[in-house]
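A single protein chain has been omitted; all remaining protein chains appear in their positions.
Labels A and B are assigned to the chains in the order they are written; within every chain, residues are numbered from 1.
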Amino acid sequence: MSKPLKIKLHVNGVARELVIEPRVTLLDALREHLNLTGSKKGCDQGQCGACTVHVDGERVLACLTLAAQVEGREITTVEGLTPDGAELHPVQAAFLKHDAFQCGYCTPGQIMSAVACIREGHASSDAEIREYMSGNLCRCGAYPHIVAAVREAREALS
Amino acid sequence: MRDFTYARAASVEDARRLAQQSGAMLLAGGTTLLDLAKCGVARPDHVVDITHLKGLDAIEVTREGAHLGALAKMSHVADDKAIRAEFPAVSEALWQAASAQLRNMATIGGNLMQRTRCAYFRDPNSFAACNKRQPGSGCAARGGITRNHAVLGTSSSCIATNPGDLAVALVAFDAIVHLGDRKVPVDDFFLLPGATPDREQAIEPGEVITAVSIPASAAARRSTYLKVRDRQSYEFAAASAAVGLDLEADGRTIRDIRVALGGVATKPWRAHAVEKALKGKTLEPETVMRASLLAMEGAIAQGDNHYKIDLAPRVIARAILKVGGLA
Partner (left out) sequence: MTPVAAKMKRGDSTDGGAASALGSRLSRIDGPAKIKGQARYGLEHHPANMAYAVIVQSTIPSGHIRAIDSKPAEAAPGVLLVITPDNVMPLKPITTWTGAPSSDKPYLALTREINFTGQHVAAVIAETFEQASEAAGLLRIDYEEKESIPSYDDPKSGAGNPLDAMAVAWGDAGRAFAEAPVRIEQTYRTPREYNVPIEPHGLVAEWQGDMLTVWEPSQWVNFMIHNYAEWYGLPDEKVRLISPYVGGGFGSKAFALGHGAIATMAAKMLNRPVKLAVTRPQTFTAFGGRPATRQTLSLGATKEGNLLSIVQKGANETSVDGVWVEPLASVTALMYATPNLSARQNIVPVNTVTPCALRAPGENPSAWGIECAIDELSYEVGIDPVAIRLLNYAEEDPHAKKPWSTRRLREAYEEGAKAFGWAKRNPKPRSMRDGHHLIGWGVAAGTYPVRRTAGEALVRIFADGRAEVASSGIDMGQGTYTILAQTAAEAIGMPVEQIEVKLGDSALPGAPVAGGSQLANLMTGAVHKAATAARDELIGLAINDPKSPFRELQANTLSIADGVISPPRGGESMSIAELLRRLGRDKIEVQRDTLPENANSAADKLATYNTITRMRSPTDGDYSLHAWCVHFIEVRVDEDFGTVRVSRVVSALDSGRLYNPKLAESQWKGGIIMGIGQALLEEGLVDPRQGRVINNNLGDYLIATNADIPDIEVISVGVPDFHASALGGKAVGELGIVGVAPAIANAVYHATGKRIRELPITLEKLLGD
């Protein structure tokens, strides 16, 4: 058995220390070790997008990222999207307004993906939003409302 | 996932050294390694993290061509203005691959090391027979569900499809894989399964992909990547084509043409026969469609995947006519 690693993760602006096996994914580190369950496990194999978080400002899948691998990088989860917690991020507000979710399980991933999608400049048209939001599956079928929410948030953020 | 040790490489040299340990595997983007480790296909004893290496993520485009650092992210290359201008097929192959999140993780070098999506390969608990996983164990895919399996380049030991998109564009435009000082043409980098399907790439233990270069060409500048699949996005190709075209001054005569296929072969598949048949010919639909059929010479259907033999030439033809302004 390999030696547990003592690592320090910067999550949502806070340094968090944890002792884990090297094989622990970022997703399991967040959910099982750091009590940050906003990032969801939908497939654990890179096929659904529910675990989308930002690493150094870019959207990635936490289920295919080792926790150890992102030591020293800035990790943002849905819990850290609005650090003060007082107000909703424009993307969150647009999701609520357009009813861009039902069960809510894919939603944190959708929101993290949408924030990045707008930041990347990949939200210039509905067609582009659809393509660049396709890495986040939604079984409830909120897609048209997600597109509407991203479109509106893009305007709010521009 | 099995237990493994984790080490961060401090330099490329360090990475090479660490990679020579028995059971060591490099972690670049992690999208293949961790996925396959969870399936029980990849069983590393040591994971060597190269994601923090500096200076390997450059994207440079000069008159000679493109130089892509092995750790350049797929998304960054896809969105690079110069790549989009000089190598549109490369950009298009990249942004149509996987998802935005995966493209932010996966690297150019790592993408070339992507493994097949063959369901039998990916499920060692259920299917013991897989020559790719365990040489000599057989091939569970034969006689199974073969809708996504290859029709070109297969052998009696393996019919697994290479899943790449980027690699198809690279093969079309004669890219070079840099393994440090050793340089391998990308078409030679990918190996046919033959009797050794476990060996997919011409890379030795301890070697590290450091860069991929693509020579500039008129055909690369006028190129496209067309990907056909059941789902509109986030899926591997049923058939895809990277095509580049260079026309004579008359705007009709084909001076140079590049055609490569994805989703239908055991490796990214250069369709030389199609290119040869069209060079010097006039660009017109009938000629293009007839020539595109040549790509399927030697194709062998496995049952469920017969449609690929019909589909692939149509994809090629459409791609050629599209870059030629006729579709």
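Going forward, a contact is a pair of C-beta atoms (placed from the backbone, for glycine too) under 8 Å apart; a residue touches a chain by one contact, two chains touch by 3 or more.
Note that the coordinates shown come from a computational prediction; the quantities given were computed from them, not determined experimentally.
Asks: May I ask which residue of B:52, B:67, B:84 or B:147 touches the chain that does not appear here?
Replies: Considering the complete complex, B:147 is the one touching the chain left out.
Asks: For subunit B, enumerate the residues touching the unshown chain of the complex.
Replies: Here the touching residues of subunit B are 1-3, 38, 40, 117, 119-120, 123, 125-127, 143-145, 147, 228-235, 238, 306-307, 310-311, 314-315, 317-318, 327.
Asks: Even though one chain is hidden, which residues of subunit A still touch it in the full complex?
Replies: Given the touch definition above, subunit A has residues 1, 21, 23-24, 28, 31-32, 35-48, 50, 77-79, 81-82, 85, 88, 92, 95-97, 99, 101-108, 111, 126, 129-131, 133-147 touching the missing chain.
Here is the rule we use: only the chains that are shown with their structure count from here on.
Asks: Centroid of subunit A to centroid of subunit B, CA atoms only: how many Å?
Replies: Between these chains, centre-to-centre, one finds 28 Å.
Asks: Show which residues of subunit A lie in contact with subunit B when the two form their complex.
Replies: Touch residues, subunit A against subunit B: 1-3, 5, 21-23, 25, 44-46, 49, 52, 58-61, 63-66, 68-69, 72, 113, 116-117, 120, 122, 130-137.
Asks: Given the complex with subunit A, which residues does subunit B contribute to the contact?
Replies: Residue positions touching the partner: 1-6, 27, 30-31, 34-35, 37-39, 47, 49, 51-52, 75, 79, 98-102, 104-105, 232-234.
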